Each structure stands twice: as C-alpha cells, then as structure tokens.
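A single protein chain has been removed from this complex, and every other one stays in its place.
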Amino acid sequence: MAEKLRVGIVGASGYGGVQLVRLLLDHPRVEIAYLGANQNAGVPFGELYPQLAHRIDRVCEAVELDRIVEACSVVFLATPNGIAYTLAPGLLAGGLRVFDLSADYRFVNLETYQSWYGGDRHDAAVAREAVYGLPELYRERIRTARLVGCPGCYPTASLLAAAPLLKQGLIDPRSLIIDAKSGVSGAGRTLKTGSLFAEADSSVAAYSVARHRHIPEIEQICSDLAGMRVQVQFTPHLIPMARGMLVTLYAQLRDPGLVSEDMLTIYEAFYRQASAVRVLGSGIYPQTKWASGTNTCFIGLEVDQRTERVIVLSALDNLVKGQSGQAIQAMNLTQGWEEMLGLPAVGFYP
Amino acid sequence: MAEKLRVGIVGASGYGGVQLVRLLLDHPRVEIAYLGANQNAGVPFGELYPQLAHRIDRVCEAVELDRIVEACSVVFLATPNGIAYTLAPGLLAGGLRVFDLSADYRFVNLETYQSWYGGDRHDAAVAREAVYGLPELYRERIRTARLVGCPGCYPTASLLAAAPLLKQGLIDPRSLIIDAKSGVSGAGRTLKTGSLFAEADSSVAAYSVARHRHIPEIEQICSDLAGMRVQVQFTPHLIPMARGMLVTLYAQLRDPGLVSEDMLTIYEAFYRQASAVRVLGSGIYPQTKWASGTNTCFIGLEVDQRTERVIVLSALDNLVKGQSGQAIQAMNLTQGWEEMLGLPAVGFYP
Amino acid sequence: MAEKLRVGIVGASGYGGVQLVRLLLDHPRVEIAYLGANQNAGVPFGELYPQLAHRIDRVCEAVELDRIVEACSVVFLATPNGIAYTLAPGLLAGGLRVFDLSADYRFVNLETYQSWYGGDRHDAAVAREAVYGLPELYRERIRTARLVGCPGCYPTASLLAAAPLLKQGLIDPRSLIIDAKSGVSGAGRTLKTGSLFAEADSSVAAYSVARHRHIPEIEQICSDLAGMRVQVQFTPHLIPMARGMLVTLYAQLRDPGLVSEDMLTIYEAFYRQASAVRVLGSGIYPQTKWASGTNTCFIGLEVDQRTERVIVLSALDNLVKGQSGQAIQAMNLTQGWEEMLGLPAVGFYP
Partner (left out) sequence: MAEKLRVGIVGASGYGGVQLVRLLLDHPRVEIAYLGANQNAGVPFGELYPQLAHRIDRVCEAVELDRIVEACSVVFLATPNGIAYTLAPGLLAGGLRVFDLSADYRFVNLETYQSWYGGDRHDAAVAREAVYGLPELYRERIRTARLVGCPGCYPTASLLAAAPLLKQGLIDPRSLIIDAKSGVSGAGRTLKTGSLFAEADSSVAAYSVARHRHIPEIEQICSDLAGMRVQVQFTPHLIPMARGMLVTLYAQLRDPGLVSEDMLTIYEAFYRQASAVRVLGSGIYPQTKWASGTNTCFIGLEVDQRTERVIVLSALDNLVKGQSGQAIQAMNLTQGWEEMLGLPAVGFYP
C-alpha cells in the first residue's frame, strides 16, 4: 500500500474543522498530519471534542507557515473569510495543494470580493489560478488545480439545482428565484444571539433579503454556465434544525411543452457521472434528513404546466456536501482517486 | 353585564377544537355550552387534555343537530373537510350562526370545491350566502354573515402578504410566487407517518408541489382583489416546529421606481384598521415565533431594485390567526364586539 | 378604578426582563414605569424585541438609583447574580418594594452565598429581612415583605415536588434524589457555546453533577420544611427545548403501606389553596408543554410499593412559574391582590 497523504487542517476547532477531522479519519488514503487553531494552540483536539478523543491524539498548533509546509502535502483552510488569502500564497510557494473552504478564492474578480467581503487583496496572480471547487461543474479543472476555492452550502445547493437549466438554455435567465432554507450550523460555532437554541428553536425567518453575499458568487457561476449574464433572486431562511439545507428554485421555462418526465431525463443525463448527486424519481421531493451525514445532494423537480415554471428542489448536508465533504471530494480528484473515496453516500434515518 | 353568548364546538377533540376551547375560556363575553366529538362522546374534555381539566368540566357529546341548536347560539365547526356542509344547513335553519374552519364554505363555485375535495354538494343556496372569513379583507360582509367560511393558515398568510399588492395593482398578477413554510401541527392530530416526530424532526421538505388544494382558494380571493384572473405558484414546505407559518412571497413590480419605504407605507395604510396585522419597520423580517400563541400576523418586506421584485414575508400562528383565532375574530365582528376581543396579541419569547 | 401601580424592571433586555414586560403588559393593575438596561441604555425596547414594538414605546435607561426611586413604587431585579445586593439597600431606603429574581437574597446565611457565588457581602441587615419568594410555602411572610428573593426554576420545581413529603415527615430525608431536566432558555440570553442551537439540539446531557449551586438553596428550604437537616442529590440535565422544566424526584417512604391514591390525597390537601399548583389525577404525569406560557406547576406522582419509594414529577415553565411569573405572584401578594392576578393559568397546546 502506498504511503498515506499527509493532510493538514487550518481552523480545526470550528464546525468545518471537526467535519474534516471526522471524515478524514475514515478516509483510507490520508493521515491527519497537522491541526491548526490559533485560539486553541496547545490544546489536545480530544479536549475540544471529547467524543473523538479515542480516535485522534493530535494537539492543536499555532498557525505557522513553515510548520504547515513541513508537515503536510495538502492543506484545508477552514477559516473565516479573509484569512485564506493571507496564507495561500505562502502555502503554494511551499509546494502544497490548498483547498480553501472560505469565500476568499471563489471570485474571478477580486473587486467583487472586496466589495462584499472587504479586505485588501494583493494576491491577484494567485487568485487567478484558483479553481471553483464544485466537482459536478468543474471536474476537469479541479483535477489539476493547486488552489481550489470550495463553494459553501448555499451556492452548492443552488448551482446543482440550476445547472442543467442554464447549461441547456431551458429557462429565462432573468426569472431565477432561489428560496433557500438552512440549518443553524451554517452560521458556524461563532457566538451570536440569533444562533442560540432558545432563539432559533420553533421558529423560521428570512434574513439578508435581497442582499446576501452569496448572490454575486451564485450569479458568477450561473452566468458562466449560461454564457450570458444571469441575475438571481436569492432569499435565505433559518430553519430550526442543526444540519441540512433545502433549496427551492423557481424558473420560467422557455419551452412550455416540456413535462416533468422530460426534465427529469435531462437532469439524470446531466448528472450521470456525478456520484455525489442523486436525481429522484417522478413526484419524489427530497428531505434534508436523507442527506444528513452524507456527501450526497438529492434533487427532485416538478414542471408546472399551468404556470410554465419548473420548480427544482435540492437537499444536502450543509456541513458535508455543502462544505467539508465537497473539499475532500475535490482533493480526491486532484489525487486521481474516485471522487467519493472515504465520503459517506448514505445516512441514518430517521 | 349582559348574559354570555352560548357557543358550541363541533370537532372539539382535535387541534382546532382545543385551540377554540383554550381561547374561548379566556373570552370575556362567551361561555362554552357544547363540545361535540363523536369519537370521544361521553369522555370528559379534561381527560383528553389533562392540562385543562381544572378549567373545564364539560363532557364531549355526540354530534346531534337538535342538541346543538338547543344548547348554542353560535357554533364553530372544527371538523375535517366534507363534514360542515352536512351540518350547516340544519344549524342555520335552527337559527344559529355558523363559523366553519374547514374548506367547505370557502368556495364561490361548488364545482371547484368538488374537483379538489370531492363530495357531492347539494347546498348551493346555503353556500352562496357564506362569507369568506378573512376580516382584513371582508370585514363588513362578515359583520352581518350567518355562515362564515374561515380560511386556514396557508391562505391567510398568503393573502395578507399579497392583498395590498393586488388591490393597488402594483404587481404583474402572473408573477406571484408563494413559498410557504408550515409547522407540523398544520397536519392536525391525525396519525400519519410524515407527522411523526422522528420523521419530521431535523428535516425540511416540500410537498404537493404545483398541486396543493389551497391553490384554487388563494387564486379565487387574489382574483377578487385584483379584479382580474390571478395565477399563483404555491409551494408548501414542512418545517421542524410544532406551530407557526411563514410565507415568502415574490412578485414582479409594475413600477420599478418604488422603493422599500414606499411599499411599507402602502402596507401600513392598507392595514391601518387591522388590529390583527402588524407591519414591521424597514429591514425587519418576521420570525414565526413572534406570532406563536397570538392572533397577530407580522409582515415585513423588501423591494429589490436590482431585480424589480418585491419580497413580502408574513408570519403567523397557524392554529390561531391561521385557524381558531381567526374564527373567533369573525365571531367578534358578527356580535359587534372589538375584533380582537379575548384574543392574545403578544406571545411569549423565546 | 384605583391608580395603577408603577413598576420598574432592572435587567429588562434579557429573557427575565422580556417575560416581565410581556406579563406586566397584560396585568390589569400595574403600569411599566421604568426599564433599566445598562448595555442598551437609550435603545427603545421595541428595537430589542420588535414583536412588542406596537405594545410598548418605552426606552431602556441606564440603571440609576435616583431615577428608579423617582419612577417606581415596585421594582423587579432581573439581573445576573451579584448585582441585586448592590442595588437593593438603596432601593429599600428609597421606599420601594424589591423583587429580586437572582440568587442574591435567597440565602439566610451570607457565607453560604459567598462560598457558592463569590462576592463580598456587607448587606447582612438587609439580607436578613428578605423573604424567600415561593408563595406556596411562605405566603404569609411574603404578604408583608419589602424585599423578596424569588427562587428560580430548579428550586421551584424541586421544592414544590418535595414540600408535602418533608413537611409531613413521609420520607427518609437522606434519600432525596432530584433528577432535573431543563430547557435551554434556563441559561439566559448570554452567549455560550453550549447554548448554541447546533450544540443543544437533538442531544441530552447532564452537567454540574454533584456540584450545582442550587443544591445549598434547595437544602436550606428542605431543611426548614423538615425541621431537620436534609441532604439532596441533585442532577441537572439540558434538554433540547427552549422552555420548560421537569423534575423527577425519588424518595424512600417511611411508611411502605402508603399507596399512590393516599399520596395524591395528601398533595391535593397540601396545595388546596395554591392556585398556581395543579395536582394531576392518578396515573397522569405532567408534560412540560402543558405548563408552557403559564404560571402553573403541574404535579403527578406514583408510589412504587415494590421499592417502597415515591416518585414525584413536577413540570413548569422555567421562565414563568420558574422566574418572572413567580415574582409577579409575590408582588400580587404584597399588594393584597389575588395571587394569580394577570398571570396565565393555561397555555396553548400543542
């Protein structure tokens, strides 16, 4: 058996970090060689997450470039937005492959990034080389990438729902409405009043209506797929559940003669090679729970002939296919491995 | 002090029934004179709901027309669809005022009813006299009604969100999309696999996409408001919470120059007399929890000038303003009382 | 009608504060004359809790003794432990009646307080005059108190379950085991990782096993009731629900001949005058949801003749009967009003 790939995680103590640890512990071809967490430097990871103490005895370390370069061949950056772009240039220079889970390397245009996320970017050359890490759309480019900007839960669920429509020119690109429903873990382990159990439980609400910062990212990729400028209406909602995401997408059909079965055939063909996407049968709509603890995105749809719209539903685990699993899927591709290697495809129910 | 109004409840053992009991116990001008529940005839109500045993000692009775007519001046029918139309003609003939919480008396056209709900209706004359029981839209007609078909949670939340737009002709009536999120109690106390805790918890899913039977009801009232045929896209979702409903409405503006503040002013004016509706300030979107245990509907909105759409959010308690509280509000109007009499306006938080 | 009593709330922005506002808004004999919240001084209360904006237009103020004394006749201190004892002496000197919701005035022995809560107490004379604010046990003393130390959720649920047993000498006082289950709002609106939705949802755990600081408080009152030193085993658990508390109490019977029906009779007699306590029928055990949004404590029990133990179950809303409602109940007594005046006795279900 070949030697195992030495991987590191920066930002190991947050939810992204602990997903990566959990998944990589079960991955047959890698070993965890470094855990970076500035605020918990010196603390055994098993103290932060006692349920993993018997599986990993590594201690969190300060985030130091030389140490990461020495310890790892591959590194995952599970840090807040604005950190990755201070680290990636050095890591690449040190010969590492970098998978960034933040927004830092998802934008072709750094001015767009800066206008939504702030910061002062001087890494244009590095950013230009970054590949958008959605394997279902950019598989070939990811295979050879050194730097991957992995999309999060909202763009992943939205783009997987929209891609066949846009790529095939089936809809009016100005009619896209995405009504998204997210579990509370999407906000991370950061302490915010709105993330408290007592606040979020037994309640639903929208937030950042018409101005969520995933809008430019979704529009960038949609436009790339459609070969023309696409505008989306995107409304995120907070749902009283820890994990999971559902996107309900509405779009006006160009050809009102298309029926649900036709559309399902188009989706099945589009995702035939995509082992992380499952298109459901006619009349079946996904439950987010089906995707929980898996790297699978479930898609169902309906064509409403009365209104000449298609309604697409996509469900995934916001912390796996919508975050850490997606990054590992991209890593698998760069190593020439099967893209679902080490990633769970089915979850527990109920 | 005047004698109290004697009210009865048919279908007292379900969720609609127990809401009515709970609310009417606190109502200063009524007394509960009859509880009908065929399956629990002879059982003290306090055995079905022990937490109310110290407040009500009435026993459930079989549903018999003569007994109801003798006992009550007003009756609420909290029965499954298809029961009310077998009872209402007799109750009206007996001189009672009838508030039906089912779908039976919400349709102008009984053929529409029959095509969605089945049944064999021969009560056209009675149905013609029924008034649609949404006080914010039909207050004056309700005041003198003998038979009120009270709308449920989906139509109430949808219509309160849409009414100012349609009445004032502010939107393209073909562009209405309603993405609705409902708590699980909306399915009632009936035993269904999908309503089990283990199934519904930690999960979100859509259902009845493009074919929910509240569509014709919503379209009927929207068309009445707009004075022209309106078509809506309506997608209901099940949310892991017991109570509460949120509607997210999307529509294309006719005048793209309108901004959020203008729209809020229009909504505030529209609902100035509506003590059960609260229009929120700019940038505030309602949480369903705010409405829990109240007869209040909270409305927030945003105009997206980029997409030329308005997004309206309305939140209510599906079992109060979306069901039993609404019926009591209508009853208050028929008695000439203040419409919120005995109805809670603020809830507990968190 | 007499003039309304002017009441103030210090610590208005937390969960205790917003419960008091909610309940006092519906109280027929009081008006809210002052809201103190240092961190939100100058902020309208309706900005903190938009769902209440249409009912209260008062602005939060800095906590200043003179202002409180000028504005109020009665004040509720809903502040963290360690604040009340810096305010109460001055408030009493200013002629106000003080209801403290923190632990500061619940201890006869200030050394016990200091060993569990820290701080440096020099208010022994004031503390000596404080009355323990559990109306079911100390009703007469509360009526004339100027300073009431109101017990929180754990002691209230525990003591109401235990009191008849101890007062009547029915159990071995060394055998008391209290297994308590609390909703997450018990931790307040403070930001803690363990209170995040993603952490607390879908999980149960114990905490502070054998060393929770409510132990000395519970033992102090138990010993007072029993007329001898009582030791309790107390284990709190965090339950994935926002509100509610259940205590499961185990104790060894002195007289193994006693059966459940006898014991229920004893409890009913003990709580005959207690309008906030409901003893349930034989074989009925309380659900916390029954108590949600009410000032009622539901009690059920079982005698196990096989093991010669009694198991008592008490359920209440941790933020009403376990906090703010209790304080208002005490205030009602000091004013000579019916003790449940303005307090809800029944909640919504489900």
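By written order: A, B and C. Residues from 1 in each chain.
By definition in this document, a residue touches a chain if its C-beta (ideal position, glycine included) is under 8 Å from a C-beta of that chain, and two chains touch if they have at least 3 such contacts.
The shown structure was predicted, so the numbers you read here are calculated from the model rather than taken from an experiment.
Enquirer: Which residue among C:Ala62, C:Ala93 or C:Ala205 touches the omitted chain?
Expert: Only one of C:Ala62, C:Ala93 or C:Ala205 touches the chain omitted from view, namely C:Ala205.
Enquirer: So one chain is hidden, and I want to know which residue out of B:Ser102, B:Ser202 or B:Thr288 touches that hidden chain in the complete assembly.
Expert: From the options B:Ser102, B:Ser202 or B:Thr288, the contact with the absent chain belongs to B:Ser202.
Enquirer: Kindly state which of the options B:Gly8, B:Gly36, B:Pro240 or B:Gly300 is in contact with the chain not pictured.
Expert: B:Pro240
Enquirer: Looking at the full complex, which residue from A:Leu52, A:Leu191 or A:Leu341 touches the chain that isn't shown here?
Expert: A:Leu52
Enquirer: Contact with the hidden chain only, please: which subunit C residues?
Expert: Touch with the absent chain occurs at residues 174, 177, 179, 181, 183, 196, 198-199, 201-207, 209-210, 231, 233, 235, 237, 239-244, 246, 248, 250, 285-289, 292, 302-304, 306-307, 309, 311, 313, 315, 350.
Enquirer: Could I get the residues of subunit A that touch the absent chain, sorted low to high?
Expert: Per the touch rule, subunit A residues meeting the hidden chain are 15, 18-19, 22, 25-26, 49-55, 185, 201-202, 242-243, 278, 280-281, 284, 287, 290-293, 298, 319-320, 345-350.
Enquirer: Taking the full complex into account, what residues of subunit B touch the chain not shown?
Expert: Interface with the chain not displayed, on the subunit B side: 15, 183-185, 189, 191-193, 195-202, 240-243.
Going forward, only the chains that are shown with their structure count from here on.
Enquirer: Ranking chain pairs by contacts, what comes out on top?
Expert: A-B
Enquirer: Would you kindly state whether over half or under half of the residue numbers at the subunit A/subunit C interface are used by both copies, giving same or different?
Expert: Same: most residue numbers at the subunit A-subunit C interface appear in both copies.
Enquirer: Centroid from C-alpha atoms only, then distance subunit B to subunit C, rounded to Å. What do you get?
Expert: It comes to 36 Å between the two C-alpha centres.
Enquirer: Measure off the straight-line distance from the CA centroid of subunit A to the CA centroid of subunit C, and report it in whole Å.
Expert: Computed from C-alpha means, the inter-chain centre distance equals 45 Å.
Enquirer: Send over the residues of subunit C in touch with two or more other chains.
Expert: 15, 185, 201-202, 242-243
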